Structure formats: structure tokens, C-alpha cells
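Note sheet for the following structure.
The other protein chains are all here in position, but one chain of the complex has been omitted.
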Amino acid sequence: MLSLAVFLPIVCGLAMFACRGMTHRARQVLTEGVTLVTSLLVLFCLMNKRGVAYTPLYLLPKLPISFCIDGVGSVFAAIVAFLWPLATLYGFEYMEHEGGENHFFALYTMTYGVTLGIATAANVLTLYLFYEFLTLCTLPLVMHGTSKASVRAGYTYMMYSFFGAALAFVGVMLIIGFGDGGAFVMGGVMSEAAAEHPLMVQIGYLCAFLGFGVKAAVFPFHVWLPEASVAPTPVTALLHAVAVVKSGVFAIIRVTYFSFGAQVMRGTTAQAIALLLASATIVYGSTMAVKEHHFKRRLAYSTVSNLSYILLAACLMTQSGLTAALAHMLFHALIKITLFFCAGAVMVKTERTQIEDLRGLAKVMPFTCATYTIGAISLMGTPLLPGFVSKWLIGSAAIETGTTLGMIGVAALLISAVLTAIYLMGPAMSMYFRPLEGMEPTAKCDPGMRMKLPFAVLAAAIVLCGLFSDPIITLLAKLSAGVM
Amino acid sequence: MLSKLLTNYEETVAVILFCIGFSTMLLNKNLLKKIIGMDIMDTAVYLFLASQGYIKGRTVPIVVDGIQSVEAYINPIPAGLVLTGIVVSVSVSALMLALCIRLYYRYNTLNLDEIIALAGKEEV
Amino acid sequence: MNILLILAIFWPALAGLAIFLTPSLKENKKLRGQTVSVALGIELLLTIIMCFGKGTQMVLLNMTPTLRIEMNVDVIGCIFSVLMSAMWLLSSVFAREYMGHDDNERLYQVFYMCVLSALIGQCYAGSMVTLYVFYELMTLLSVPMVVHERTPQAVAAGIKYLVYSIFGAMLGLLGIFFFSNYLGTVTFVPGGVETAASAPSGLLLITFLVIIGFGTKAGMFPMHGWLPTAHPVAPAPASAVLSGVITKAGVLAVLRVIYYLVGADVLRGTWVQKGFMTLTLITVFMGSMLAYRETLLKKRLAYSTVSQVSYVLFGLACMVPAAFEGAILHVVAHSVIKDALFLCAGAIIHQTGKIYVRDLRGIGKEMPITTWCWTIASLGLIGIPPTGGFVSKWQLATGSLETGLAGFDVVGPIILIVSALLTAAYLLPVTINGFFPGSDYDYSTLTNKEGSKLMTVPMILLAAGVVLTGIFAQPLINVIMTAAASIL
Partner (left out) sequence: MQFVQNFPFFCILLTLMGAVASSVMNSRMARRTTLFLILADLAMNVSVMIYTLQTGDSYAYKMGHFPAPWGNEIRVGVLETVSLTVFLLVILFAFLGGMRKSEKEIEPTKYNIYCILTDLVMLSLIALVYTNDMFTAFVFIEINTLAAAGLVMMRQGGRALVAGVRYMMMNLLGSSLFLIGCVILYTITGHLLMVNIRESVAALAATGQYHVPLTVVVSLISVGLAMKCALFPFDKWLPAAYSNSTPTGSAMLSSIVSKGYIFLLIKVYVRVIGFDVIRSLGICDVLFIFGAIGMVAGSVNATRAKTTRMMVAYSSVAQIGYIFAALGLGSEMGVMCALWHTLAHSATKSMLFISAHTLDHASGDTHLRKDLRGAFYRSPLAAAAFTLGAVNLVGVPLLSVFITKVTMAQAAIQIGGRHTVIALCALAISTLLNAKYFLGTTMQMYIPDHEHPERNAKVKINFYAALGLIGFIALNLTLSFFAQGIFGALLDGLARFA
């Protein structure tokens, strides 16, 4: 069942390459259909098949490729399964002006499967495998425009990703070698290895952290993310705000808690380095976002910093840290995809890409601007909205550890919160309180239904998550305690 | 030491020859000389092999005056090997020489450096 | 009582939204204005009723297992809430005239109402987190009031306001994180959670930071920069509540931190108290100086707010009953007075379009009522008996003498008095030039520019309030005494 959920989109995507001569309608129906079916499958597995492992094939004797939905995986799987159909729906209307839909949607669908593969990987090898596939599937999507800029972006993306892959490979190999086979077990498999050769294990952890950290846009390796915002918005929104980057984060969570083990790594130099990098990235990303004037690039930088919120929480290596990380993973996914959708809608409907051009847009695209504002205020951590909840969790988790690094993390968190307010509210305010330029105030250019629907759903989801966060958080806490 | 060298002089000579051949082959620019060096090298090897194959006081394994015990004869295999080897090396040098002729027609020189330089100028 | 509490908190917001969405109120400005006033009247009633429901406690919402929105009605909360809703009502009445010809007025009303909700929520907050939550909401909701004019400088001011406030709030959040770590809880307990005489040095540092953070809203020295920029650009009724009431939100937060979370006993005599006092005194003096040098009418009032609110903070910093009473009294007095002054200023600007103090010669002839109100209010702010201002300042001065901190007990009163003189110097000229324009004033062009009742009535009421708070201060003082007794 689970393997089906993973492979169905991949197979269908490949099939779509084959049949080029499809009509718009047929393709859209097919794509949406496949996506929905997969999401339902995932839902089913979440309901019924928790903790059951499937092993479709062995790479080598003793090296299986196997899937299993466990607590943490189910969070990521749920996020993806919820967002993908929406993004696809949005993509239909968006891509009409980009063209090349056939292979676009083919790859888009395949990526879904691959991401699910990451979410449900049951051992580190499987994780790595789908991680690499993710790079390959998304590379063409980034270069979709085939303009010089997009090719350059694609090249950067490719080089960074493979740099990451190379580093991660080292980490993965060490995990498999020392932690026989590297199956994911809460609490890790490296304890005795760590006792024997601690240095190796720490190096391995750093390699894994940095390697997967490339997709999670950790400071020195974040460059590709803003570059990649030349891609069509469905890609930037779903992949570079959710699927790809979250995969990186998720992979780090996996190796931290399920391969190396929080117990083992806590208090080591490796953890210190990880935490420092995360904190640095948080501040750096926000600062760059403030300086940036291209709408999508600004959002991309904000992603950079927000991803490090998650990493910071995850690298605290405590249960509450993990809870916080999962919470922010979920909330940031919802919020950021919304923001990107708005940016995309603005781009398609008005060809405006710079922050300055957003002035007074609220008059002509009230719906979009409203959605954007909701997203913005919730990301900057307004109480009663999700951003605040996760920030609260991260902060208290960090303080709870009582270490200096925790304090530094909190400081970074709060500084970046202020910056977040600046770089998100600036546009929002100019949307509402500045006169509209170069456009008829009467001209209504809110997008069509297929874009509005995702907006509405997401905005509603954000608000609900904020108001009724208690059950969600309790659930996450249970999951991060290792309960299925 | 010296006495050792003198007692099994075949090996000594073989090694010396090998060195000569090796150096000729590497150091000379002229293709023909390289080939000659190569041949000398091979010869050295065969000499070495042949000398190893021969054991003092034994005869060739050909029955002349009544069959004797195995100890009377030397092992014929090394000799066979040497023959094969010679054949091989002959064919090799034949090929090389043919190559030389071609190159000479093309660039009318045998100096490898010049040839390489000239070839470098040609279109890919 | 719980229902009433919820109602008291959310009624304005709901009413505001309802008014915004009701189609029949879309066009009809007059009706809308009336509805708003009525709604606020009801709110005032509700808050007064709540005064009888002291000690009501409830959990509004669980955000996470560790993050609870809990309410707790106590004396301080009641005083603040009644005050705030009263001010709100009066300014809204004034606004009906003032905003008469503004086409974005509808939107303004919504936010106006919502902000009140947030404020009331903050008053009844039962824990630091709750307080923070409503504080943050209030900040965001009040931004549109600042940028209402839609001019570039208005937007710039709005952003400045936002950034300052968020930064302050973040310091507050940081505080919450650490308090929950040091004290184990962030629920308010009269007299403070930490009873141990010796507090960890980290706690002191954090407390100081938090005070500065919430001091931002109260325009305290290092973080006062936004106030003179933001208040004047808002429409008069907005600026009236902004500096009359919303600054008090900061005061309330500081009060809660010192007296209900950390505990005065812990802080008394520590460097935190000294530093805090120093900052407030600096602010008091600096505010008055700047106000004195300022020529723009509304901006001058804004600076005066900076200095006056720091009176209150100074009172809180003393941590003695008398000063505490003074502080609370001054909260009341200053709200009333500053409301009155801003409404007057608003009336003047609205009717004559003059925004510089120097242009106000003869204003007393053109708008006698307004000028009289102004005069009374200014006297109150200076602290002339029998106004509320006098009582409060008296209490503050006496309180500061009781602190027993060498130096402060001398410097404090002196600075208060000096600043009072400055207050006279920057407020009274309006009255003087207004009534006695001098011999060269041309009476021929004189016309009565007095505004309509909608404008004058609130002013008069407020002016009356200024005096009444002075004359009938005693019952209020008794109430405050009980609170002070419970926490000191």
C-alpha cells in the first residue's frame, strides 16, 4: 500500500512523458486525479498502516530499500499530502502562461512520489536514495524557463545539491557501516560505535548535517535557494518552501534522532557547531531578506532563516526540541507556501516582481493581498496564529536546555522575529496604505477560481492551526516521544 | 659480491642489457632507436629466462643413448617460452616499424617530439 | 461572570466587525457613528459591571500544553479597563465629527474597536503570556490607526512604530521564556512569584530587559523614538487614545512584571530598581525639554506624553505604597488630561487648520470652549490643585522621598518639579496667546470657529473629569490602597 503511494506518482509521471499529445483538460484531470489518489493512499496509510514496514527490493544483500510510516515520518507525509493537490491545482492556472506543461506536470507528479519516499523511508539508505532522486527530479523544474538565468540557477542548484549529496554520502556510509544497516530506530543505532570511535561518529554527524543541510539551506550552502526562485512559482512555492527544503530538514531530523541518536550527540562539539550554524543562518537569512527587493527572492531568504528555526530546534536534541521542530515544520510549510502563492499570483496577473511595485495592490487584488497579510502576520509570530506557537515552543525548548548555545539560539530567534516583522509587514502595509501606481483602481485582477481555492483553504488552515494548536501540539509531542 | 656477479654472469649480463634497453627506449627521441631499445630489452628478458632454464650437467630432453631418469634432462618449458616470447617480440617490432614508416611518410621525420608537435597542429 | 468577562473582552471587536459588515451601516455615516458610540457605551457598562466580579478566573484557550490564555480580574485590571473604555467612548464621540469627511472612516472604526478589545483583554490578563498575547495583538491592530492618513510619512511612522513595538515585545517574550525557566510559572501572583530575598543575577538582568521592552510602549527613554513620530501623524481622536491610553498598556505590562511576577521585594534596592528609576527620570526631564522646544502642536503633546508617562513609571520604580498610588492616580489623571489636550488640539486643527503653536494667537477668541478646556487640562498636567494631576504628583513626590535610596530621594522630587515647571512653559503659552493676543490683534476678522457639540461635549466632559479626579480622589485612593496592600 505504502510502496504503491510512493511509486504511483512516479510511474504516472513517467507515463506522462510518453504520451505528449494530451489535451490540457485531460492532462489536468489526470494530474490532479493521480495527486488526489496518492494523497488518499497516504491518508489511508496514516490511519491504518503506522509502523508497518514494506521492502520492495534489496539494493545489495543486507541493504534493503524499505518504507515505513512512523510518527515523525507521518508528520512530513501529512504535510506533503495535504499541500500537493492544492499546489497542483494552483499550478494549472499559473503554468498556462509559462508553457511546457507536459513535462512540467510529469516531473511535478514524480516529485510527489519521491518526496513521499523521503517521508516514509525506513532506513538511511532509502532516505539517501530518494534524496538524490529529488535533486534530479527538481533540477529540470528549476531550469524550466531555459533562459540564461534559469540555466545558471539550475547549475548552481545542481552543484550545491551534489556537494550536499557527496557530504551526506559520507555520513550515510558511516551510519550504515557503524550502525549495521542504518535502519531508523528512535534513539539511534550508533551508541556502541560512538563509544568505540567517537571522533568518527562526530565527523559523520557533521557530514550528514552539512550534506542534508545543503537542501535545508544552512548558512554557507544557502546560495542556491534564492537563485532558484527564478523557477515557476508552483515550484518555488511547493518545492523550495516545502518539499525540497523540508526534505533536507526532515533528513537531518532523521539522522539526528533516529540514526545517531539524541543521547549520543547531545553535548558534543558536533552539536555545538550545528547549533551555531543554525543560529547564524536564522539571523543571516532575515537580514538578507530585509535587504532584498525582489519579492520572491525576499520570501526565499525568509525561508532560509525559517528553515534554521527548525534546525535549531531539532539540534537541541531534546524531546521538546523535536516537538518544536515538527511544529514549525508544519506551520512554516503552510504559511510559506501561501506567501509564495500570493507572490506568484501577483507576478502572473500584474507582472510585478519588486517590492516597490506592490503599492496599493490591495485595491485591485483584495483577495490575494488579504491572504498574503494573514500569512505575513502569522509568520512574524503574532499571538493566536501558528507562527507564534512554534516560536514559543522553540524558545522554551531552547531555554529548557539551559545551555549557552540555547540562549544564543533564543537571541537569534528574537532578533530575526523583529526582522521578520520588517520584511513581511513592509510589503503588506504598502499594499494597503500606499496609492496604486500605473494601474486602473477599478481593474480587478484577482486570480481565477483555481488559484483562489488554494488561497482560501490555506488561509483557513493557518488560522485554524493557530486557534486550535493545542491538540496538534499534544499530538506532535506524543509522536516525538516515539509513540506511533 | 663481485664473485657472485661473475659466477652467474648470464643474469648479470641480462640485467645490464635490460637497463640499456630500458634507458634507450625511454630517453631516445628517435622512434627507430626506441624500437631498438625495446628489442634489446626483450632480448635481455629471454636471455635471463633461458639461463634460468639451463641446469649444469644435464642434457637436452632428447633421447639419444637410451632413456635415463628425469634428473638427466633439463626442463624444456623455459626454452619453449623463450621461443614464444621471441615470436611475440618480433611481431611487436614489426608492427612498430610499420608504424614508423607511416609516420615518416606523413611527417617525414622520426623525432617523436616533432611528430607530436605536428600532429597537434592538425584538426581534431 | 465568565460569560460577562468574555463578552467584556470581545464585545468591541465583535461590534466593530458587525458594524463593518452590516450593509445598512455602509452608507449611513451618522447612524454608524451613533452605533459605535452606543457599542462603546455598552462596553463601558460591561467593564463597570466587571468591577463587581473581582477574582473571576478562567482559561480562555489552550494554545499548547505550556501556553495557556488565562484571565484573572483584579483591582488594577478593573481600574485600567474602566478608564480605557471611558476614554474610548469619549474619543469616539469626538471622532464622529472629526472624521466626518474621511472616506476610510469605516475601516478606521473597525480597528478602533478591535484595539479596545485587545486592551481590555490585556487588563484582565491572568498570566504573562496572556498579557503578551493581547499586547502584541493591540500593537498590530493599532498600526492602521497610525497610518490612517495614508501619506508616505504616515506609513513610515507606522513602520517605525511597528518595529519599535515588535522589538519591545520580543524583549518581553524573551523575558517570558526566562521567567518560566527561573520562576517555573508566568501566572500573576500579587506580590510576585519569587519570594526568595536573593534572586539569581540572570533574573535581574532579564527583568531589566523586559522593563525596557514594555517601556517601549510607554515611551521610556532608550526606546521612546517612535512616539513623537507616530502619535502626531494619526488623526486626532486616534492620537488621543494612542498617547492617552495605549501608552498605559506599556505601563500596565511593567506593573504586572514588577509587582505580580518578579516581586517588588526581590527588586527593591537592586541595580535594576536604580537603573529603572534613572531611565524614568531621564525620560521625564528629556520629554519636557523636547516638548518645550517643539513648535508643532500635536508633536509637542506627544513629547509631553513621553515625559508624563515616565512619571508613572517612576512611581512604579519607587516600589513604595505612596508612589504606587501616585502612579495609578497619574495613570488616570494623565489619560484624562492627555485625551482632553489632544481633542482640543484636534478641534483646533480641524476647525482652523493651524498646526503650529505660534499661529494660535487669539485662538481663545475664536474657540473659547476649546481653549478653556485646554487651559484646565494644562493646569491639571502641570499639577495645580484641585486637579487630579496635583494629587497624583503629590503622591509621587512623597513616595519618592520614602524610597530611601540615597540620591534618588533627592533627585527624584527635584526633577519632577522642574519638569512640572517645563510643562507649564510648554502648555500655557497656548492659553495666554489665545486669550491675550496682544494689542495688534485684528479683531475684525474674528469669527466663532467653535466646533459642533460632538466635539465640544467630550472636551467639556474630560475637562470636568480633570477636576473631579482631583476633588473626589479619595475613593479611588482607597481602592488603590487595597491593591497596593496586596502587592507591597
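All chains are identified by letter, namely A, B and C, in their written order; residue positions are counted from 1 within each chain.
As a convention for this text, contacts are C-beta pairs under 8 Å (C-beta built on N, C-alpha and C of every residue); 3 or more make two chains touch, one makes a residue touch a chain.
As the structure is a prediction and not an experimental result, all values here were calculated from the model.
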item	value
Among the chains presented, those that the missing one touches	A, B
Of A:Leu8, A:Leu141, A:Ala165 or A:Ala194, the residue in touch with the unshown chain	A:Ala165
Hidden partner chain, touching residue among A:Met186, A:Met200, A:Ile355 or A:Cys445	A:Met200
Residues from chain A at the interface with the omitted partner, ascending	57-61, 63, 65, 125, 128-129, 132-133, 136, 139-140, 143, 146, 151, 154-155, 158-159, 162-163, 165-167, 169-170, 173-174, 176-178, 197, 200
Chain B residues touching the omitted chain (full complex)	18, 25, 31, 34, 38, 41-42, 45, 48-49, 52, 75, 77-78, 81, 84-85, 88, 91-92, 95-96, 99, 102-103, 106-107, 112, 115-116, 118-120, 122, 124
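By our rule, only the chains that are shown with their structure count from here on.
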item	value
Topology of the chain contact graph, where touching chains are joined (line, ring, star, complete, other)	other
CA centroid of chain A to CA centroid of chain C, Å	44
Residues of chain C touching chain A in the complex	61-67, 132-134, 136-137, 140, 143-144, 147, 150, 152, 154-155, 158-159, 162-163, 166-167, 170-171, 173-174, 177-178, 180-181
Chain A to chain C touching residues, read off their complex	377, 380, 382-384, 388-389, 391-393, 395-396, 398-400, 402, 410-411, 414-415, 417-418, 421-422, 425-426, 429-430, 432-435, 467, 469-470, 473-474, 477
